[in-house]
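The complex is shown incomplete by one protein chain, all other protein chains being positioned as in the whole.
For clarity, chains are labelled A, B and C in written order, and residue numbers in each chain start from 1.
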Amino acid sequence: MSGPELLLWARGPGLQFAVAIFLFGLLVRFVELWLLGRKTDLSEARAHPMGPGLRTVLSRSVPMPGALKHAPLVFLGGYIFHFGFLVTLLFYVPHIHFLRSILGFGWPGLPPFLIDVLGLVTIATLIALLVQRFTDPVRRFLTRTDDYVAWTVTFLPLLSGYAAFHRLGTDYTTMLALHILSVELLLIVIPFTKLMHMFTFMLARWYNGAIAGRKGVRV
Amino acid sequence: MSTPAERATNAFLEQIDRPIATFFESCVHCGMCAHACLFYTETGDPQYTPIHKLEPMRRVWEREYTLFGKVKKWLGLSKPVSEAELKAWEPLVYDSCSMCGRCSLICPVGNDIVYMVRKMREGFVAAGFAPDGLKEAAIRSLRIGSPMGVTLQALTAQIGHAEKETGLTIPLDQEGADYLFLMSSNEIMQFPEILGAVAKIFAKAGVSWTLCSTAFEATNSGLQIGSSDIAAELVQRIVAGAEKLKVKTVISPECGHAYTALRWEGPNLIKRPYPFKVLHILEVLDDLRAAGKLQIEGMEETTLTFHDPCQLVRRGGVVEPPRNLLRMVASNFVEMEDPGIHNWCCGGGGGVSSNERADPLRLKVFSRKKHQLDKLGVSTVVTACSNCRNMLEEGLEHNHMQVNVVSLTEMLAEHLKA
Amino acid sequence: MANNETVGETLASRGVSRRSFLKFCATMTSLLALPPGMAEVMAETLARTRRQSVIWLSFQECTGCTESLTRSHSPTLESLLFDAISLDYHHTLQAAAGDAAERARTTAMKDNAGKYLVIVDGSIPLKDGGVYSTIAGHSNLDMLKETAAGAAAIIAVGTCATYGGLPHAKPNPTGAVAVSDIIKDKPIVNVPGCPPIATVMTGVVAHFLTLGTLPELDSLGRPKVFFGDTIHDRCYRRPFYDQGKFAKTFDDEGARNGWCLYELGCKGPTTHNACATVKWNGGVSFPIESGHPCLGCSEPNFWDAGSFYQALSTKTLPLSAHAGAALAIGATVGAAVGLASRAKKKAAVGKHARVTADELEKGGGA
Partner (left out) sequence: MNGLDQIGVRVVTAPDDAAPSYVPALLREIEALLAELVASGRNGRIDLRSLPLLPGDDARLAALLGEGEVDAALEVTGGTRVRETGVAGVWWVTHANADGETVAEFIEVTLVPEILKTHPQDVRVGLTHLRARLAEQMQEGESDGE
């Protein structure tokens, strides 16, 4: 398959397939999770759990005191990576067009050189985090195949995007096609790996904040 | 029910709920929880990473409650939880977790890890994989009424001592009293002065209170070993006593897990709300202070700090009362590093103190507390949990440190205006 | 046919000076990115070569490619090329008609067996035995196969001959295919474009005539010298892309300022062609310079690559039907698993064995 054909497939049937698998998996996971149910807490609450729950959804983005000191790379690396990934994903003009064509609305983008710098920083951070998975005792101990799969499918869009941006590797058309395909791979893999955290983290934080909040503890 | 592994799996299946599934689904193996855990920070051993302690239950969740786990099971790609695995994990679940809940605070995706540890112990105890010390404590609680085997006779003897010392009458089984005061067997056996202290304070404040002959033990071995069956039976005894005496409020004493058991788990264990309130003794004292009914004279002038019992602050929400009370009675109160809900555990919570096998590890990880106290250089540490008190004393002695451990209630009683 | 005459002789007899010749070759070195010092050598070689026999086959096409080549502002240097070749068959241009025309082709094939050049424009319909396009009773397929057999090389000009082009677009009613889909045993140069740039076509022929070889080709058989860069790489509006300045509509501030047309669907980034450097109409302009996004006409399947006016990064097919189905199936499967889990949980609660003091005393597995 030539570059243009690959690109066409990636933008058409490939995308249809990936989005379908992604949504299917997402719904399966959410519905199966939701139906597990939860018992009502009969103890007398100090505060309504809703407020603290919502608060924790946001406040958990700030590390607990001392955490930065104990594991700087995990925290800083985590911040930089998530920030870089989201900004390059959401504020690069071609991406906005992609999202607009699906969502029906768009927003202003950032100048490409900023995206370029951020992309490179994000790639470097992701590599640092991988190295840490190999070298740090705790990370190495916890790492399973799932983590490498998740790392790889997250890294590929960044790498191929960067290569396409700079016209590196193979020709641009093929690289763009590979970039879109790598995003499709990411979409397909998300529901079946720890990458689900990108959706469930809000629920997890809410539960944590709500469970503590009804006891009057702000976590 | 047949094999231990099947019993454990069945219990996990009973326990896993939507929050647990959400937590497992959200974990990214970042390992941050290790850095919040005393047992990791003080040993550097990665097996003590909190989320790792939950692996058997996570596997049951994936295998039994998710589509993809089911597919893997069907393809023969996953194995059920084995007896060997339970045996291997038992020390991780019981010896190296004091259920302090610090990990639940650090987790960036918001997993309430200690919530899961509590539920996971249900499976281990169902399978019989629990430390002997905890089993024995639970058996004594069920059969004798107290984990340390304290009987009513022992209590009445202490009542006698306290009455003689204070010259006050200590009410027992007084129907219609406002408050029912509970004690931990640890207090009855090792720190009986607390009873006199409470009597003095309540007498001064004009509080109507009583002890109960059928419900004096506040501690809950069922919670520590992780069995809701046992915990419910123990809570039910207190509820029955409180309902018999028609009290308005039950007071949980200076004990961490007793408060969690009674205040937060109790209604869920007996599956109905209480007809009375539950307060921690510090909350009662702080209310008296606010109402001006706690008159103090003479301040404690030595530099002192407060050790926050995990179950009171992080797991219980009693953060400000001890500080309000301390400021009232001590002129040189300094906060420890990471105070309040971020405190570090004494190392003996969650049943670790009743588990002899865990003693060396517990004393090793005391290095965190030692470090905190060394940094402050105080000669007195105040706390509000008799188990913490025991653990602090043991740890300090082990490290040859000259620091006094004092109960906050007792300290207040000492400075009560005559 | 004066095929024994050299190019030099032909030109001289037509009053074309050798200076013109040298100038043509100098221009070609520049165009083909050959070492500039080669111009004199090329001119000498070309002058001594015999005129190249060329057979031009037009199949399913619109004659736009021929128009592009012949309707340039004359006299041009390109027209010199026609003096340097012997165009033995081109049914649009030749004077002969009917059997005479076809005879010209077969004669040229016989006289120059193994040496003649075949230029093809238009795609070849394969459906229903190729009945959708025939010349003198021969299907395009047969004529191509027959003519190609003795050719030295084939130059496919235009997107139809190179990739199937417009006839190949969905649903491709005639089963149109490219030359390279049929001919596998001859060197083929693809010069795509709808139409291709005249200079590019002449450049390829000049390369063959003067150097006796075909230019270096990319993976799609296109001469790298013209198709090595994308329109975007060489676009004078590229700095606006880099600065993030885009025209959003055809009549907004950005459009008037000549900003990047990416958001208006410009296919420049994925289109390999020389428009931005060689330009059109004697170097006057090219689409982007005139304010219109590149359609990507020199790339395969450009007709089917989504809207011309939708940005390159967007989807080309609707997603909602698939998404809806996926959500519905996902919800059903999720509900099935969830309900099974609930039942399993209920069963587990039912099987619950109470933990008692006696039970603990027995010791279990510890």
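Keep this in mind: a residue touches a chain if its C-beta (ideal position, glycine included) is under 8 Å from a C-beta of that chain, and two chains touch if they have at least 3 such contacts.
Just so we're clear, the structure is a prediction, and the values are computed from it rather than from any experiment.
J.: Given that one chain is not shown, what are the shown chains it touches?
T.: When the full complex is considered, the omitted chain touches C.
J.: Which is it among C:Gly150, C:Gly175, C:Gly228 or C:Gly258 that touches the chain not included here?
T.: Result: among the candidates, C:Gly258 touches the missing chain.
J.: Based on the whole complex, identify which of C:Arg18, C:Arg103, C:Lys127 or C:Arg354 touches the chain you can't see.
T.: Residue touching the chain left out of view: C:Arg18.
J.: In the complete complex, which positions of subunit C touch the hidden chain?
T.: Against the left-out chain, subunit C lists 8, 12, 16-20, 22-24, 26-27, 29-31, 33, 36-37, 39-40, 47, 73-77, 80, 236-240, 256-258, 282-284, 291.
One rule holds in what follows: only the chains that are shown with their structure count from here on.
J.: Linking chains that touch, what shape results: line, ring, star, complete or other?
T.: The chain contacts form a complete graph, every chain touching every other.
J.: Between A-C and B-C, which chain pair is linked by more C-beta pairs in contact?
T.: A-C
J.: From the Cα centroids, identify the chain that ends up most central relative to all protein Cα atoms.
T.: Central chain: A.
J.: What residues in subunit B touch two or more of the other chains?
T.: 16, 65-67
J.: Which residues belonging to subunit C are in contact with no fewer than two other chains?
T.: As it turns out, subunit C has residues touching two or more other chains at 333-334, 337, 341, 345.
J.: Name, in rising order, each residue of subunit B that touches subunit C in their complex.
T.: Touch list, subunit B to subunit C: 1, 4, 7, 10-11, 13-14, 16, 64-67, 70, 83, 86-87, 90, 125-132, 135, 138-139, 142-143, 227, 229-230.
J.: Can you list the residues on subunit C that touch subunit B in the complex?
T.: Checking each residue of subunit C against subunit B gives 333-334, 337, 341, 344-345, 348-349, 351-357, 359-366.
J.: Could you list, by residue number, the parts of subunit A that touch subunit B in their complex?
T.: Against subunit B, subunit A makes touches at 28-29, 32-34, 36-39, 41-44, 46, 56-57, 60-61, 63-67, 70-71, 74-75, 78, 136-144, 146-147, 150, 192, 194, 196-197, 200-201, 203-209, 211-212, 215-219.
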